[in-house]
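And now, subunit A:
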Amino acid sequence: MAKKEYSFYPGCSSQKGATSSNYLTSTQSMCDVLDITLNEIPDWNCCGASIGYGGGGELPRLTLSARNIALSEQHNAGQEIVATCAACWLATREAKERFEHNKTLFDGAQQALAEGGLSLKNQTAVRHMVEVLIEDIGYEGIKSGVKKPLEGLKIAGYVGCQTNRPFGIVGESYENPLYLDKMIESVGADSVPTYEKKVQCCGGALAMSEPEKSQEMIKGIIEAAYDHGADMIATPCPLCQANVEIYQNDINAKYGTKFDMPVVYYSQLISIAYGKSAKESALDGQVVPAKKLEELANK
Partner candidate 1 sequence: MTEVVATNQTILVVGGGISGMTAALEAAETGKQVVLVEKRPFVGGRVTQLYKYFPKLCFPTCGLEINQRRAKMNPNLTILTMAEVTNLEGEAGNYTATVKISPRYVNENCTGCGDCEKAVEAEFDNEFNYGLAGLSKRKGAYLPHKMAHPMRYVIDPAIIGTADADKAKEACKVGAVDLDMQEEEIKFNAGAVIWATGWQPYDANKIQPYGYDRFANVITNVEFERMADPQGPTAGKIVRPSDGKEAKNVAFIQCAGSRDQNHLLHCSRICCMATLKQTHFVQEAYGDEGKSTIYYIDIRAIDRFEEFYMKVKENPNVTFTKSKVASIVENRENQSPILHGVDTEGYNRYANEHDLVVLAVGMEPSVDKGSFPVDIVVNEEGFIEPAPENGGVFAAGCSSDALDVNRAAQQATGAALRAVQVVNRVAGMEG
Partner candidate 2 sequence: MAEEKKFVGFICTGCGIGERLDAGQLETTAKRDGKMQDVKQHEMLCNAEGVKMIQDEIGGGATHIMIAACSRRAKVEAFNFTEVAMTRANLREGVIWVRPDTDENRETTQEMADDYIRMACAEARFMTKPTPSGEQELNKHILVVGGGVTGMTAALEASAAGYPVTIVEKSGALGGNAANWYKSIPSRAPYAEPQDTGIEGMIELVNNNDRITVHLNSTLASTDGAPGRFKATIAEESGATTEAEFGAIVQATGYKPYDPSELTQYHYKDSPDVVTNWEFEALAKAGGPIKRPSDGKEVKAVAFVQNVGQTSKDSGKLPYHSGAGDLIAIKQAMYCKALNGADCDATILFNNLRTPGAAGEDFYRSAQEKMITFSKGDVSEVVPGGELEVKFKDLILNEDTAMKADLVVLDVGMMPNSGPDPYAQLAFEEAEEGSEEKETLRQALEVAPPSILNLKYRQGTDLPHLRHGFNDSHFICFPYETRRTGIYAAGPVRRPMDMRQAQDDAAGAAMKAIQAAENAGKGMAAHPRAGDLSYPSFRKEGCTQCKRCTVECPFGAINEDEQGYPVYNEARCRRCGTCMGACPVRVISFENYSIDTVGQQLKNVDMPDEFSEKPRILVLACENDAYPALDQAGMSGIEINPWARVIPVRCLGSVSLSWITDSLNSGYDGIVLMGCQKGDDYQCHFVRGSAMAHERMSKVGDTLQSLNLEPERVEVYEVAITDVERAPKLINDMAETVEKIGMSPFKF
């Protein structure tokens, strides 16, 4: 497989010791096998995520992304920006497109960047890691590296919102995307293509400000996975992963449920299937341990 290089935007939550540090670890482990080099954008900053709007307003928020794109264009010239986090991807791509269509905003951002000695060309594609896997590697490509097929595992693919909307993956529908199911099948596991909560919102950033409302939705997401007999949930989004995984105790306490549903990243599935260890695949980063996956990794 030809070597591929991308300008990598890991985002705040993927940093060491942050809530999705396991995403970063497993991504690196996965890319290692796929011969993908991720060149981190030097000195990248936060994208503002989906909650920053209330503090920053339009231009300051978009300027955050403008700075990242400018830095990428300066240091990783010619490389497409790839993000693993849905919000990072969304914010950056949205900023790029807004600048394309709105000259006032573009000029404003440019003016602001100049203060920090930066300049925006805005000519860099902004992609999600999932797009890289599907479009640049392909399902067959993913499959070809599998050493330990995840046989016997039934995994509900939970796509969530922002990996899926408003941009989504080319050729997939907003309501019933199938790419995650196909990826799950590519690594030898069983998918749940009829999983009806696959694009249900988990509450996103409102998990912090409106926990009751958010947890009610999370409950539905987990319940449906149980209904379909899933062993675990897999997702491409750090916020989805965290929200669906870490509040299970709270939900159990409130609703009397007995949830113990592991929630993992697709990158962890691929990493394990590629023969990487549980640690390399950051399974130690699970709050709800993914025991079946660990067993498989240790085989």
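Operating definition for what follows: a residue touches a chain if its C-beta (ideal position, glycine included) is under 8 Å from a C-beta of that chain, and two chains touch if they have at least 3 such contacts; residues count from 1.
Selection criteria: all candidates are chains of the complex that A comes from, given by their letters.
Remember, it's a predicted structure, so these values are computed and weren't measured experimentally.
By the touch criterion defined above, subunit A in this complex contacts candidate 1 out of 1 or 2.
Residue ranges on subunit A touching candidate 1, taken from their complex, read 173-176, 194, 196, 227.
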